[in-house]
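Missing here is one protein chain; the remaining ones are kept as they sit in the complex.
All chains are identified by letter, namely A, B and C, in their written order; residue positions are counted from 1 within each chain.
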Amino acid sequence: LPEPIPVAVVGASGYTGAELVRLLLSHAGVRIAAVTAGKRAGEKLHDVFPQFRGLCDAALEAVDAQALARRARVAFLALPHGESAALARDLLADGLLVLDLSADLRLHDAAEHQQWYGQDAAPELRARAVYGLPELHRDRLRDACLVAVPGCYPTATLLALAPLVRGGLISTEGLVVDAKSGVSGAGRNPAPHTHYPEAAEGVRAYGVAGHRHTPEIEQELSEIASRPVRVTFTPHLLPMNRGMLATCYGRANAPAEKLRAALLEAYRDERFVEVAERPPDSAHLRGSNRAHVFATVDARTGQAVAMAAIDNLVKGASGQAVQCMNLALGFPEDEGLRGAGVFP
Amino acid sequence: LPEPIPVAVVGASGYTGAELVRLLLSHAGVRIAAVTAGKRAGEKLHDVFPQFRGLCDAALEAVDAQALARRARVAFLALPHGESAALARDLLADGLLVLDLSADLRLHDAAEHQQWYGQDAAPELRARAVYGLPELHRDRLRDACLVAVPGCYPTATLLALAPLVRGGLISTEGLVVDAKSGVSGAGRNPAPHTHYPEAAEGVRAYGVAGHRHTPEIEQELSEIASRPVRVTFTPHLLPMNRGMLATCYGRANAPAEKLRAALLEAYRDERFVEVAERPPDSAHLRGSNRAHVFATVDARTGQAVAMAAIDNLVKGASGQAVQCMNLALGFPEDEGLRGAGVFP
Amino acid sequence: LPEPIPVAVVGASGYTGAELVRLLLSHAGVRIAAVTAGKRAGEKLHDVFPQFRGLCDAALEAVDAQALARRARVAFLALPHGESAALARDLLADGLLVLDLSADLRLHDAAEHQQWYGQDAAPELRARAVYGLPELHRDRLRDACLVAVPGCYPTATLLALAPLVRGGLISTEGLVVDAKSGVSGAGRNPAPHTHYPEAAEGVRAYGVAGHRHTPEIEQELSEIASRPVRVTFTPHLLPMNRGMLATCYGRANAPAEKLRAALLEAYRDERFVEVAERPPDSAHLRGSNRAHVFATVDARTGQAVAMAAIDNLVKGASGQAVQCMNLALGFPEDEGLRGAGVFP
Partner (left out) sequence: LPEPIPVAVVGASGYTGAELVRLLLSHAGVRIAAVTAGKRAGEKLHDVFPQFRGLCDAALEAVDAQALARRARVAFLALPHGESAALARDLLADGLLVLDLSADLRLHDAAEHQQWYGQDAAPELRARAVYGLPELHRDRLRDACLVAVPGCYPTATLLALAPLVRGGLISTEGLVVDAKSGVSGAGRNPAPHTHYPEAAEGVRAYGVAGHRHTPEIEQELSEIASRPVRVTFTPHLLPMNRGMLATCYGRANAPAEKLRAALLEAYRDERFVEVAERPPDSAHLRGSNRAHVFATVDARTGQAVAMAAIDNLVKGASGQAVQCMNLALGFPEDEGLRGAGVFP
């Protein structure tokens, strides 16, 4: 057997970091060579995340690009946006494959990035980064050395809409994306709106007409449509840990069966995307890298309704990052990602 | 003090029936004269709903129109659709005020009713029934003797959209309503999709392009707009007991401040509707008859986004029924309905 | 009608404060004259708790004992322990009825207080405070001017055990209390263990062999038993907003029917305590000041099993405080507290 490749998880005290560790522990081709954290550096990972007791004895280290470069050939950056670009630059220079889960490198257009994020730590890197949605950019990911792993909302939205936009089956004027997410998407830092008694037993929208995942969705749909596409994107916070559902609306240019056929055609050879006969339930994807997509047309109104359900922490973040690594390193695309959803 | 008016709750073994009892117990002008049930007739109400132990000693009776007519002057019918029309006819003939929480009498148009419900037990009653949304039809409710209490989804949707449609501030072409509901809306009968492990920790759409609340929404919006209005309506089931949020989308004909002003103007004198500055959270309405509405415009796309949050069992059903009774009998409109939301 | 009595809610930006406001708004004999907060002073209460929009227009004020004394005749102190004793002293001196929801004044014994809380801001006040569990100390509450409102765990535990200990039906050696609480009991300040993704979908004990509610339970049981009683008390955090269940174990000195009879006898004339035939469900008490108690004996092992379910924020805190006020001021004991549980 070949030697397992050493990988580093930067930001392992957060939820996407922990999810990377969980998935990588089951990956036959890699070993976890380093896990890092900020404030909790010095602690054992399993003290910060007790699910790893007996499975991973690593201690969290402070981030040190040189040390990482010596010990790892791959680095996953699970950091807040604004914090990963500089580190990515250093690690790239040392020849590592870098998979950045932040938003720093996702937008190709510098002005767009500036407008939505108000800073730009790494304009030159952005040009080199491949947008890590394998179902759209598999070929470019095969020799990528820098991957901008998509956000959870764009992943779900694009899996639902991309085949319909590509086939001209849905109007790109007036697209509406109404998305629903579990609370883990907000990260591990306690905040008023994610305090259990505030988040349980209620639903609310947030980031209305201004959520930062909007330009990612538009960038990819525009590229597919070969013209500028705008979407009205409204995320909602739901009382559940994991899970995401994007419900997408737009004027249909074809009947339901054509939309469904387009999804089936697009995903026929995809390992992780299933076309469902009924509206998908995010619960069936919990803990898994898979997506369930669905499309129909409301014949009375002429509106297409397309949906995708994922686990926001897996296909919406860490699982997708591992999938991208698999492509870049030539592993089977589903290595470390074969687990079925943990239902119920 | 005047003698309290005797009221009957028909279907008190279900959730909307129990909610009627809870609200009516706090109503200064009525007393509960009878509670009925089907299979559980003969049991004490507080054995079926232990929250009433010590508060209501009534026994559930089998339904008997004549017995009810002798003992009550008001009847709330919390029955499945198809079961209430015949009873309503008898009780009306005996001079009772009837508030029907089923869908039997909501649609004015017989063909529409036939198409969506496939039967029609009481075409002649439907013409007499007032659609019980006080914020739209208060005057007609003041002397009503038969009220068709709206569905939960139409209530939330109409509270969000009516002022905007009335003012021409949103296009009536291409309206999309993406609604989210707690599980109590599905009633008390156990079913696979409402089994705890299936409903918890997940979200899914249902009734896509065919939910029976659609024609109610369209009927009322069409009346306001004075032309036929169609909506694409997609309800979603969320892992929470109570609570409903309708997120509505349509092309804006005016900037955000105009939409907001229209809501403020429409609801200035309304006791139960508040215009929120931020997207409302259904958790704040739990157990209350109030609604929180909100509207804005996504300036990038020109789409209006309007929302209303309610408790599906209160403003979406039983509370609204009590509100209608208050209007019909001349009680203060908020009698029995003054409770604030039980949060958290 | 007599003029409503002006009351102040000190600490109205927390959950017990908000619950006081909710209950007091429905109280016919009082009006809310002031609401205070710390960091959020200056904001409208309904901006901090949107459930009060349209129902309470008060602005949160900074705490000022003199200002409160001028405007209110009753003060509810919903403050963290250590913060209320000094204020209570001032308000008492000005003749107000003070109901303290903190732990500052609950323990009669100064050494006990010192041992568990490590400070003692008001030893002289503690002697004057009546322990506000009406089912145990109703007579003393009738002319109280200072009430130490019990903790939620002691309330549930004492309602289950007091009649059994009083009747000698359960051994006071080896008492075990295994208690379960919703997350709202932890207050409104976000913390890691109450972050939604950490608290949802799991259960854990905390404060094992050292929770500060232990000495309260022991104080009251010792007083009833006329000898020192110790309990092994283990609270657990459950994934729900509200609700508390105390499951209590001890060697039975009599068969099940005797235990049940003792509960029935003890609570025959109590407005808020019901003896259930089956193990009670905390869900039925949500939002209500009521308690459901139950006792049986495991005939195989000779162990008594006694339970009480309450809403931790109502009978376990704010509702009980209002009940104490009603007794002290001569209102009907259930004024403002007649609401049935909001179920489901």
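In this section, a contact is a pair of C-beta atoms (placed from the backbone, for glycine too) under 8 Å apart; a residue touches a chain by one contact, two chains touch by 3 or more.
Everything numeric here is computed off the predicted structure, so don't read it as measured data.
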- Item | Residue in contact with the excluded chain [from A:106, A:137 or A:286] | A:286
- Message: Please output the residues of chain A touching the missing chain, sorted low to high.
- Response: 15, 18, 21-22, 25-26, 49-56, 184, 200-201, 241-242, 271-272, 274, 276, 280-281, 284-288, 290, 292, 338-344
- Item | Residue ranges of chain B at the interface with the undisplayed chain | 15, 182-184, 188-192, 194-197, 199-201, 239-241
- Query: What residue numbers in chain C mark contact with the hidden partner chain?
  - Reply: 174, 176, 178, 180, 182, 197-198, 200-206, 208-209, 214, 230-232, 234, 236, 238-243, 245, 247, 249, 251, 279-284, 286, 296-301, 303, 305, 307, 309, 344
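Throughout what follows, only the chains that are shown with their structure count from here on.
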- Message: I'd like the Å distance between the centres of chain A and chain C, where a centre is the mean of that chain's Cα atoms.
- Response: 45
- Query: Just curious, how far off is chain C from chain B if you go by their C-alpha centres, in Å?
  - Reply: 35
- In angstrom, rounded to a whole number, how far apart do the mean CA points of chain A and chain B lie? 39
- Shared-contact residues (touching 2 or more other chains) in chain A: 182, 197, 200-201, 239-241
